[in-house]
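With one protein chain held back, the other chains of the complex are shown just where they sit.
Think of it as A, B and C in the order they're written, each chain with its own count starting at 1.
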Amino acid sequence: MSQIKSNKKLKWSLDFNSKSRSQTAEIPSPPGYSQSANANYTESSKDSDSQLLLIKKLWDVALAPLKQVPMNMFIMYMAGNSISLFPIMMVGMLIIRPTKALFSTQSTFQMVEGTQAVGQKFVYMIGNVVNILLALYKFQSMGLLPTHSSDWLAFEEPLTRMEHIGGGLSML
Amino acid sequence: MCIYEDQIGKFDWRQTYVGRIKFAQFDTVSTAKKIIVATEENVLAALNLKTGQVMWRHVFESASSGDIQLLHFSDGDKVTTVTGSNPYLVRGWDPTTGVLLWEWPISIIDTERAHLSEWWVQNGMLVHLLPAFGSHLEVTMYNLMTGSNRGATSKLPTVWTNDGCILTPPYYTCISGNMGNYMLLSLDVTSNAVQIISKPLSNYFSEGEVIEGNLRPLDGKTSQPGFIIDDKAILLIKNNEFEPLNVRLADQSASATFIDAISGPMLVQAWSDENKGLSITAYNIATNTEITDMQMSGPKINIPEAELLGVLCINTAREQPAYRILLNGADDAVHLLQQGGRVVWSREESLANIVAAEFVDLPVSETDAALESEFDQKEAIKVYSSVWAAFVRRLHTQYQQLHTLIQNLQGEGAVLDTPSPLVRDYFNLHKIIVLITDVGKIYGMDNLSGEILWQRYDGNLNTESVVMFTRRSARHPPHDAYVTIIGKHEETGNGYVISLNPIRGTLVGERVLRLDVRLLQVALLHTVDAEKLHALILLDEDETVQVLPVSAAPLVRDLYMYVADRETGRMQGYALKYDGRQVIAQRTWSLNLGGAGARIVTIAGKSRTERVHSAGKPLADRSVLYKYSNPNLLLVVLERPDPTHKDVVTAVAVDAACGAVVAASTHRRARALPLAVHSDNCLAYLYRSDKHRRLEIATMELYEGNERWLPAGTQFSSFGCARAPSVERQAYIVPASLTALAFTSTEKAITDTHLLMGLSTGMLMELPWAYVDPRRPMTLSGEPREEGLIPYAPELPLPAEASLNYNRTVQRVRAIYAAPSGLESTSLVLATGLDLFYTRVAPSKTFDLLKDDFDYHLISIVLAALIVATYSTKYFASRKMLKQAWK
Amino acid sequence: MHLMFIFLTIFFHYVACLDYDGWMNIKVDHSLNCASEKYCKRGTITLKSIRAGTAIIDQIPFNRKHIKELQELAELDGFYTIRTLVSTAEGKEIEFLSSVKAKGLLENGLSDIISAWVLPSGEVIAVTFQVMNSTQTNALNLDSEYPINSDFYLRHVDQAPVPDTASYIQKLEREREAREKGELKDNRSFLAKYWMYIVPIAVFVMISGAGNPEGAAQPSR
Partner (left out) sequence: MCRMLSSIVPLLLLAANVLCAVNPSDDEVGVGRYIIEGRVFPPENSDASNWQIDTRIHVNAGEYIGFVKNDGTFTLHNVPSGSYVVEIVHPDYMYEPVRVEINSRGRIRARRVNYIQTSQVIQVPYPLKMKAATRFRYFQVREQWRITDFLFNPMVIMMVLPLFLIMILPKMMNDPETKEDLKQFGDIAKMTEFPEMSEYFASFFSGGAKPGAAKAKQNKKRQ
């Protein structure tokens, strides 16, 4: 449990550690003891090119959205243009995920305190924006975007009548 | 569109009628006692003697070929009818099952006199009498079952006959001679020896009495030949002799008949008086005594112009004769009375002839009314000076609601039996149908049960071109609902206006108003006066205008009226305006639609309550095809003979405010049917194609195009723009014959509109407009498919599933009335004809209502299971977490 | 008083299905500035041939009196009523009545549209006047004469369509033939027929195999 928690916080270090100490992981750690955090700290401090690794990890994070693009395109293709529950759920996820990611850019890059990862952030944002655009394109092709006059038809007020009529066949 | 088998009778009801009864005979021989009746509506039926319900019924042709000339019930087991009007048909029926036994035709060679024919059955022979006034009588006898002619026609020379003669089988009786010197002559036409009975008429009147010499036969099936002279004296013919009775006719209008009671022949008389009500007397001829136990009179039962249809005398077990008297009123209602004046049953046969119907909303209940008045803005300002007062009021109403709720809960068991009060239900499905019948009787009917809540007969009302307006609905609590019926006076033809409260049937407002002019047309003012009442605009014969009430005259503006003459096809439009003193009608347009010799078959306008929800149709490319929905549009269908194309049908869409023709089309070699409907931008009318000998429906849709002509929310004026809409047209084959056509209507017009059709077979069909959409494409590919259009097929599908009334057929459907309910999905439908059928339809399925087979148990079980599962998994998850943490 | 001629030619692209051709003469009377009668002459419209639809409109220009009367009517929101008498080669004169709002006519610089509806038999069923929504309004200056700007349209009441059974039967025939043919052919290879299903599956397999190495590694932990 604790391991996973730390993983979330510093993902890159988890990978790194788990692989290096696969045999020690068999023994359960005492509660409250966070092996990884400790190890990570010592490792990174020890490593001379930690800076490079950090940058690399940052790039990993930054490029993740772009890497998703082909997969998203495939999902979009698979979802089809019909409007039913599952395609809607899929397409909804397509747009919600990058939007969420965009808003949490700051927290995603928080792990690098002090480092000004402007380039990475920019690429990350671009990637998410590309995803959003893709999703919007999908919405458009599914006809979910209210861009046509027919989409606003229901809100158009009907004409009121000026003249009123009465009458019929002669009653004589 | 279709219903489930378990929904039979859940939302619908049917009432079966036979029409005004012409002949009635009691059948007491069969095990199930019944009355065999033949009616003015050309219906032969058997009514249950105990309940009055129809046991079996045969509907003949509605034209003169179905006229019933004779109904004879021979004591054996046969019912004989003679129907038609040269050629005639003689048919025999089994009285118990109603199955046809035999039929054979008779043709009278003398076509000009054929309508004078008299028929009766004597000794198993059908006797046909054809008088030639002033010359002779032709008597022919036929074998009843086979029609073989026993002996040829015998001609009896009778120079003394005239058109005032009557037949009292087998005697043919006349009054002949000059004023003051009348002779009463009678002849048994079936006897071999010609024996004329002849007596001076003055023999039967006291000295000094003025004798006019009018003969009237006795009513019903009399047991003895007899007649009434001058509405006074009653004579019998016995043993070839006249036999005057000691009693005279009790009242001028009295209806009299002879019956064979156990104690001897008996004369029964019945008459009604406006004040005293119905009176019945019986007189034993043999003993010359009044039979007291049959006498009755009193204002309890009011049958206008009562007429005896028949009297039945039954022997009960206690050796006391029981009588059943069948009476017919001028209001077409038929009543079966017991001695003592108790009504066994009544049938409102005028309902077989409905000319107008209107659905009227019920008032809200008192608590709801209080609530509504609270939220009424104007009222609120008047009553509450402060927020505090409003708050107190709010609390008070809340308390009231709670109180009634508790009361309802407490008294639930007790109140079940009492009928539900006439208040609006939550979905406004409960309404009152106001029906006007041909004879001038007005009914208020509960739409859910079909029960008659009130009735009102007015013999002065001529319903030939009657119109009915709901001038105030029940939505304005302090004021009652208000319905006005405008017809003609029976005698003078002047305007005749009846205003009543549709909920109770009482007269209100103008009550009964006799105008002293003939009316050209009537309109309802669109604005309301201070009492929330729509004023009535009456356009007179001489084009002057009356406003009812007069105080509403200044409200008249932007009102236009049109008058169409059915026979000449000419239409005229008037602009109505208040000039400071009175309302004047200015003739603004006049058209001659259809050309010379054309006659208007029907005019279809929009319903007054119609609303348009959507301004256009979204197309496949997501642009909008804007509708041309001109609220002043009329569809006029005309027909005229054409020298080269036989008959030509012309359909014209006219703007009734400015008189402009919007669209027009013609059909050659076709005959129009008086069936046309018009709603929103959709127009449809029916015609019979003579060339292909089939029924076709032509549909039109009017569109503005891809751009709006006027910005949304602005005012549409007929005088504003002169642009012509684009017209989409198509025609379809109807593989049935229709007698009624209507559109469904819903409150906000969001739901699809369907066509409701009444078929000659008695079925009511519901057809989605999509099937007659003029934009149905021939080949389905690309855009039309996406738009949901159906590929073109010339023949309309009429599957049995689309039937509204399943096997409860409605004979001779005349009209279909549809009204919106409070539920947007649901439209209330009443079909009138010989029968009445009511149901409700949901053109786009009941999207705003749970299905009536909704499985409440399943959903609650699933919900409960889900909740249990949620909590249990939560518990187990936490346990597992704890375990993991300890690992 | 001099007359003003406006020539207007309207060609109809479709051939009007008239039973016969003939001339038509429309007398236009109005209710403005008439001395004693209710209606007095405004002009005439003459058609040599109904089929061609070419109309010669000959109308008087309005003078100041006309305009004044029209303005008075407009103030009351009244109607300017026109009576037309139509006479054709055969048949008697038919009278029609039509009105426009005086206000509208003034606002749109005395321009109106006259439309006449003609049955296939050549009979006129309606002559209606409507105000034309003209953008340029003749400023009603104090000229002595104001020309009326009228457009004349001859509109034919055309034959309604009949149920199109012929092409429907043809369509059914075609469909039947197509079905018969369809049963015979379609001997393409399996791949040629179902490539659209196979390719996505193949792509999916490839992507899921290649693009997600961590996913495969994760469960091993």
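Throughout what follows, a contact is a pair of C-beta atoms (placed from the backbone, for glycine too) under 8 Å apart; a residue touches a chain by one contact, two chains touch by 3 or more.
What you are looking at is a predicted structure, and each value in this text was computed from that prediction instead of being measured.
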item: Absent-chain contact - pick from B:100, B:194 or B:402; value: B:100
item: Among B:6, B:163 or B:542, residue touching the chain not depicted; value: B:6
item: Hidden partner chain, residues of chain C it touches; value: 165, 168-169, 209-210, 213, 216-217, 219-220
item: Footprint left on chain B by the chain that the document does not show; value: 2-6, 56, 58-63, 65-66, 84, 87, 89, 91, 97-105, 107, 109, 111, 671, 688, 690, 692-694, 733, 735-737, 760-762, 794-795, 800-801, 803, 806-809, 812, 853, 855, 858
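The rule is simple: only the chains that are shown with their structure count from here on.
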item: Result of counting contacting C-beta pairs for A-C and A-B, higher pair; value: A-B
item: Interchain centroid distance [CA atoms averaged], chain B/chain C, Å; value: 41
item: Rounded Å distance between chain A and chain B, as computed from the means of their C-alpha atoms; value: 68
item: Chain centre separation in whole Å, for chain C relative to chain A (CA means); value: 54
item: Multi-partner residues of chain B (each touching 2 or more other chains); value: 719-720
item: Overlap residues in chain A, where contacts from two or more other chains coincide; value: none
item: Interface residues, chain A side, partner chain C - complex; value: 18, 67, 70-71, 74, 77-78
item: Contacting residues of chain B [partner chain A, same complex]; value: 465, 467, 488, 493, 518-526, 537, 539, 541, 558-566, 574, 600, 603, 605, 611-616, 618-619, 622-624, 629, 631-632, 656-657, 710, 712-720, 884-885, 887
item: Chain C to chain A touching residues, read off their complex; value: 200, 203-204, 207, 211, 221
